[in-house]
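Omission of a single protein chain aside, the complex is shown with its protein chains in their original locations.
Showing subunit A:
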Amino acid sequence: MADQRPVSGDLAHPANRGRLCVKGANLHETTNSEGNLHHPRVLGSRVSWDRALDEVTGAIRQAMFQHGPGSVAFYLSGQLLTEDYYVANKLAKGFIGTPHVDTNSRLCMSSAVAAHKRAFGEDVVPGCYEDLELADLLVLAGSNTAWNHPVLYQRMKAAGRPGRRVVVIDPRRTATAELADLHLAIRPGTDTTLFNGLLVWLADAGAVDGAYVDAHCSGFDETLVSARARAFAPENVAEACDIPVDDVVSFYRWFTETPRTVTAFSQGINQSVVGTDNGNAIINCHLATGRVGKPGASPLSLTGQPNAMGGREVGGLANTLAAHLDYDIPGAREAVAEFWGTDRLPQAPGYKAVDLFDAVHRGEIKVLWIMGTNPAVSLPQSRRVREAMSRCPVVIVSDCVSHTDTTALADILLPARGWGEKDGTVTNSERCISRQRAFRPPTGEARADWQILAEVGRRLGYEKAFAWSSPAAVFREHARLSALNNDGIRRFNLSGLADLADEAYDQLAPVQWPITTGQPEGSKRLFGDGRYSTLDGRACFIPVQATASGQAVVSPGQMRLNTGRIRDQWHTMTRTGRAPRLVQHRPEPFVDIHPLDLSARGIREGDLVSLTAENGGVFTGRVRAEPGQRQGEVFVPIHWSHQFTGEGLASALITPVTDPFSGQPDSKNGLVTVTSLSARWHARLLRHREASRGWQADYHTLVPQHHCNTWYLAGKQPEDWHRTITRWLGGAPDLVLEDSAAGTFRAARIRHGQLDGVLLVARDASHLPDTAWLASLFDGRELSRQERRGLLSARSVETEDIGAVVCSCFGVGEKQIAAAIGAGAGTVEALGEKLRCGTNCGSCTPELKAAIEKHRLSSAPV
C-alpha cells in the first residue's frame, strides 16, 4: 500500500521556514513502493546482495587488471547525499585509481563552478538566500525561479516593497516575469553582451568602485578593454540582444544606482557553450561595484539539485580531486593520498560527462557505474548515449526505481535507498548543510549508497579505508579532509564538525560552511571583506568575449530551440512522474510556440508536431500557443523519457557541444525544423496499471493516475476501431459509442461489474473529453446502472434515478411513480395528472394500478 502520510515543511529550517513547493508537498505520492527496485539483479535475474557485489567487484577488478584503472568510470548525481558522494569519490579516485568520476551536476551548475573558480579562486557562492530579500535590485538571469525554486520565489515575492525592483533576463516570458518590473527577453546566447555592456556603462558612468577594485581585484583594465572592444553603447547592446534600447538603459541605470543588487543566475546562464563566460560577465559587474558577499549585494548561483553543492564539496566532479582540492594545486595529491592511505590516486583530471560517455562509446570504459541518475535521458544526443551504454561491457546502475531508460541498459542493478530511507547530509545553494533523516524502512533489500560503495571497497581489499559503521563516521572523515592543509585560504572547511559525536550529528541543525573551531556557527556570507581564495587574495576580472553560439545562423525553415523544466516535474520523472497530482499540470511533452509562428505554419494549438534536429534527433509533443515565446523560437520540457513517451526527449535534439572551461553542455540551444504530425485520430486509453500494452500508435504518452494508466495516443493512419478495440482493451468491449461522421469512437470493457478499460477516440484532440472522472472509476468499485449508462460520456452527470421505465410514452419510471403515490396520488388519474404517465396509450395503467395497490397494502394498518 502507498504511504499516504501528508508532507509538511520544517518551520525551523532557514531555507524555507516550512514552505514547500508542489513537488515537495506531493512527495508522499512518490514513495509508493510499487515501481521501486527491491532486490539486486544481474542480467535481469534476481540475485543476493552477496552475488551482486561479487559481480561488481569482479568486474572492477578484471577491468583494472586487464585495461588499467582508467577503464572504470563513475557517473554520480546531485541526488546522492554528501556521505554517499564522499565514499564514491574515495573509492574511485583513491583506491580504484580512476579519475573518471563525474556527476549530473555537470549538466546543472558546472559553469557556475568554473566561473567561481576563475573569479574567486574557489567554487564558493558568496551570498545567501537572505540576500534575495535584502536586495533593492534583484536581477534574475536565466532563472525561472517561480517554477524551479518556488520557495525562494515566494521569499522574493514576499520581500517586495516600494523601491525594490526586479529585472528578469530570459528569452521567454516565464512565470517568473510576473515579478518583474522589467523583463529583458534577450536573444538567446547574448547574456555576455548584455553584461559586458553593463560593465562599460558602469565605467563610463563613473560607477566603478575604484578603491575596491584597486584593493581587492586584478585584471580590471584588460577586462574593460575586452568589453569595450565592440563599442558597447546601449544601442549596440539593444540591437545584439534584440530588445528595446530604453530597456537596456533602464536596466543599466538601475544597476548603477542600486548598491544592494543581487544577480541570481541558473541554467539559462550555465547551460551554454559560453556558460562560464556568462557567469564571469555577471561576476565582473559585481566586482566592479564591490557588490560581492555583502548583505543584499552579491552574485548568487542557484543550483538545480538538492545536493549539487555537496557533490562539489567532496570533489565529485572529474576535474577536481577532493574537498575543494584540485589536481593542479601543489601538494594536494600527495596530501590526499596520505590522508586516505593510498598510492593509487590518478595523476590528472578525468573525463567530464559528455567526454566520459564518448569514451564509453569508444570502448575505453569497461565498467561504468551510474548512481541515482538517468543519463540515457538527460545527456545530449541521447541516442548516442544509449548506444554507448549498450556497448559498454559492464554497466552497473544503483537506483531506487526499477524502470528507467538507464536501468533498462544495466547489466547489474543495485537497489539503493530512496530519499525517505536515506540518512546523511545535503548542502544547498547557500552552502547550508542540512541533515536528511530516514523516516521509513528501506524498500525490499535496498541499501544506502555509501554502504554499497564501502562494501565494494572492502571486497577489493581495502578493509581499513572503508570501515565506517555509520554515515556520521563518513561525515567526520569528510570534515577532517576539508581541514587538510587548510590555512584558511580555502573557504570550504568543516573542521568545526570533524569531531562531531554521533548524537550531535543526528541533531545537527542547518549550518552554512565554513564551519571552523573559530567560527562554529558557520558563515552566512563570504568574501565581504574583499579577501578571496586566490593565492594573492584578489578576485579576478575575467575578460569575456561577447560572442556566443546563440548567434549561430538559423537557416530558413528552422527554429531556435530552448529547453527547460516545468513547474511540477523534476528531471526525468523517475519520481515526480509517479505522482498523479504532479502529472496533471502538463500531462504531455509539449512545444511552446509563439501564436504568430503557429499561424504562419498552419499549425493549431493542440496539434502534435515533431521537432527534428540536424543530428536526426526527433521530439514529438503537443503544441501550446505561447505568446511569451520569442518569435522564431520554441521551448520544450526536459522531463519526458521513453518510460512515458515515444519521442519526447529534449536531449535528443541537443548537440553535445560543451563549454570549454566547464564541460557543461549547450542544452538550451538547438536548431530544429517543425513538422506537423498530421494525426488522423487522437485517443485516450485508460487501462489498469498492470495491463499490458496492446495498442499501436504513432504517438504515445503515458500519464499515470491513482488507479489506472492513461495513454495519450495519436495515429497517422485511419483505424478500423471495431477490429482494433479488442486488442487494445484486452478483450471485447461491453460499451461502444460511435459517431463515425464526427470521427468519434469510444468503447469500454467491464469485468465483474468493474471498469477494466476505456478508449476514447476523436478526430480532433480538442474534442477529447477530460478523463479525470473515468480515471476515478478504476478504484475497484462496481459501476451503478446509471454510471454504466453514462460511462462513455466521460462525465458524471446527476441524473434522477427513476427506476425502470413504466410509462414509455412519457418516460416515467417506477421510482417516480412510487414517490407520487407516497405523496398522495392514489388513483391512476391522479398519477396521470401529476406525472402524465398512463395518459397516452394507457398500456401502463395495469402497472400503475398495481403500484397503487402495493402502496395501499404496505401502508395499511396491520
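The working rule: a contact is a pair of C-beta atoms (placed from the backbone, for glycine too) under 8 Å apart; a residue touches a chain by one contact, two chains touch by 3 or more; residues count from 1.
Convention: contacts and distances are computed from a predicted model.
Q: From the list "Carrier domain-containing protein", "Assimilatory nitrate reductase (NADH) beta subunit", "4-hydroxy-2-oxovalerate aldolase" or "Dihydroxyacetone kinase-like protein", give the UniProt name belonging to the chain omitted from this structure.
A: UniProt lists the chain that is not shown as "Assimilatory nitrate reductase (NADH) beta subunit".
Q: Write down which of A:Glu34, A:Asp214, A:Asp499 or A:Asp739 is the residue touching the left-out chain.
A: Answering carefully, the residue with contact to the hidden chain is A:Asp739.
Q: Touching the absent chain in the whole complex: find that residue among A:Ala203, A:Ala233, A:Val618 or A:Ile750.
A: Answering carefully, the residue with contact to the hidden chain is A:Ile750.
Q: Sort through A:Val618, A:Ile802 or A:Ala830 and give me the one touching the missing partner chain.
A: Touching the chain that is not displayed is residue A:Ile802.
Q: Extract the touching residues of subunit A with respect to the undisplayed chain.
A: Given the touch definition above, subunit A has residues 732-742, 744, 750, 767, 769, 785, 788-790, 792-793, 795, 797-800, 802, 805, 808-811, 813, 840-843, 845-846, 849 touching the missing chain.
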